[in-house]
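With one protein chain removed, the remaining protein chains of the complex are shown where they sit.
The first chain written gets the first letter, and so on, giving A, B and C; residue counts start at 1 in each chain.
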Amino acid sequence: MPSFPHSLASPARFRRLSRRVLPWASALAAGLLGVGLVWALGFAPPDYQQGDTVRVMYIHVPAAWMAMLCYAVMAALSASFLVWKHQLADLAARASAPIGACFTAVALITGSLWGKPTWGAYWVWDARLTSVLALFFLYLGHMALAGAFDDRERGGRAAAILAVVGAVNLPIVKFSVDWWNTLHQPASVLRLDGPAIHGSMLWPLLTMAAGFAAFYVAVLLVRIDGESAARRVEVLTRRRAAGA
Amino acid sequence: MSAFWTLVRRDVTLAVRRGGEAALTLGFFVVTVALFPFGVGPDPALLGRIAAGVVWVTALLAATVSLDRLFRPDLEDGSLDLLALSPLPLEAAVLAKCLAHWLVTGLPVTLLSPLMAAMLRLDGAAHGPLAVSLAVGTPALSLTGGIGAALVLGARRGGALCGLLVLPLFIPVLVFGVSGVEAAQAGLPALPHILIEAAILVAAVPLAAFAGAAALRLALE
Amino acid sequence: MTRKRRRMAFLAAGLACFALAAALVLAALEDKVTFFYSPSDLAVEPVGPDARIRLGGLVVEGSVARTGDGLTTTFELTDGAASVPVSYTGVLPDLFREGQGIVAAGRLVGGAAGARVPDAVFMADEVLAKHDETYMPPEVAEALVEAGYWREDPPR
Partner (left out) sequence: MAVDSATAVLEVRDLTCERGGRRLFADLSFALGPGDVLVLRGPNGSGKTSLLRLVAGLLAPAAGRVRWRGRDTRDEPGPWRRAMAFAGHENPVKPALTARENLAFWIGLEGGASVDGALEALGLDGLADLPAAVLSAGQRRRLTLARLAARPGGCWLMDEPEAALDAASAARLADLVAAHRDRGGVTLVATHDGGAFGRVRTLALGGEP
């Protein structure tokens, strides 16, 4: 009878933990997003230049932050999976990819809706927009590669290599607005000499960002659970084939 | 070092003997470029404006179509096992194979680009920058392409998947390759753009070596 | 060579490559890679009459005028050192105001290559408004201007 070392134990322990954290993360996400939306759309002041159009920012900016954060998390998990071969890292990296792709899509769509009234164009091929589009394609490639192998483990490792290689795009996305004189504005919040955004707009923005982050954690936990279930199905199927 | 060149020479020989792979790539490149005047009309001003982009995108596609053959035949006939076991580090073997890929795709495309540029009525002053940008950029395509080709070994529908993985990684090379030529067309120096392309090329060497070798080891398991 | 030693050697070679790449990028950025030209660039560097370029700068106060049909707008674009007259037919973005930074794409017409002729006009086919990274409510902007801290006039 073949044995299956460390294939089931660790995800099971994680599942117990995640069941405890999930309700809190979900409640936090719902609360923060609810408060943040009302605050941003109802009470935050219009911008001195852009007027009410600026309210797109409260969705666009957190989504763009999460798009990058998700990829950074995914790349870090992938690197640790390649080095230490920890199953949970693989599950979490796989679970992260579609969420990150959604955040990137939201950032791109809201960005183009914001670009039309302020810049005068839905889409411009400047360095920031182009590198974020590449980020979106990287997410899609990661998801396609992870699912393209008959052996899940192998797909996970190939996708992990891709995620680590693709991480070179992250600094390009972040610093494109500083390195090149782009149409996209430079950073307003994450800059060395303090935010260039008034407190009455910064706080609702940060609330929304925290809500997005909590939402990410909640969805990630649910998705890891799903990935781990899919993995167990495969292990059991193999065990049956081996036993027969 | 001699093992490295032995591998390069074998891959180039194979590509040349296998129905002239270099000639096929070149044919693909020339025919595709020649399709554009039919598609967008023969207006010289329009063609001249899009020439750099057309030549670059076509060169990129020419590099992509042959990527699937970079490692797959070696995997299928067991050559990859022996490459991984030979005293030559697998990282170096990946670089050798990417170099051979460039010699039969990127290099001929670069050499032929002035002719294509003339066909598309590109401004004469931009011919040199176009050739230089291709000479610096196409090796980077072969290297990043090598990563994609190694990653999809053993995957279902590997060929189509390889394109999906590799094309977003090609975007920076394409952007700076074309922007250098456009700068030259506008009478500005192309050098800064070429330097960034060179930076991408230099960074792609270790990236392709490590990621490519890791992907090949995965495919051999 | 043991595996660990070889790994260290590879790592060192890889890092050297990345350092060289970074040096090349820095060398390239010395010669700014621009998304658009400034009016001073046009005064110094020749631009062919056929080249479609992007021109960036601030809209000169009091220079905006609409022609008879109401669709064509003319204005001056400046970067402080030089200015270029621009003509554009079409709908302008919300953020287009006097004093605002914009990017116009189009061709320089009437200017010989290299030498700026006074009657050269930049015929724009696209006008994009570039906004900066500052966000604040209108009252705050007004207060800043009154206190003398703010560089631009608030919108009216």
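Simple rule for what comes next: a contact is a pair of C-beta atoms (placed from the backbone, for glycine too) under 8 Å apart; a residue touches a chain by one contact, two chains touch by 3 or more.
Note that the coordinates shown come from a computational prediction; the quantities given were computed from them, not determined experimentally.
Student: Determine and list the chain C residues touching the chain excluded from the picture.
Tutor: Those residues of chain C that touch the unshown chain are 1-4.
Student: Tell me where the left-out chain touches chain B, residue by residue.
Tutor: Output for chain B: 2-3, 6-7, 10, 13-14, 17-18, 73-74, 76-79, 81-88, 220-221.
What we mean here is this: only the chains that are shown with their structure count from here on.
Student: Name the chain pair with more contacting C-beta pairs, choosing from A-B and A-C.
Tutor: Of A-B and A-C, it is A-C that has more C-beta pairs in contact.
Student: What whole-number Å value describes the gap between the mean CA coordinates of chain A and chain C?
Tutor: Centres of chain A and chain C (C-alpha means) sit 31 Å apart.
Student: At least two other chains touched by the same residue of chain C: list those residues.
Tutor: Each of 25, 29, 32-33 in chain C touches at least two other chains.
Student: At least two other chains touched by the same residue of chain B: list those residues.
Tutor: 203
Student: Using the touch rule from the top, collect the residues of chain B that touch chain A in their complex.
Tutor: My answer: residues 147, 151-152, 154-158, 161, 164-165, 167-169, 171-172, 175, 203, 207, 211, 214-215, 218, 221.
Student: For chain B, which residues count as touching chain C in their complex?
Tutor: Per the stated touch rule, the residues are 45, 48-49, 89, 91, 123, 179, 185-189, 191-193, 195-196, 198-200, 202-203, 205-206, 209-210.
Student: Residues of chain A touching chain B in their complex?
Tutor: So the residues of chain A touching chain B come out as 82, 130-131, 133-134, 137-138, 140-141, 144-145, 148-150, 154-155, 157-158, 161-162, 164-166, 168, 172.
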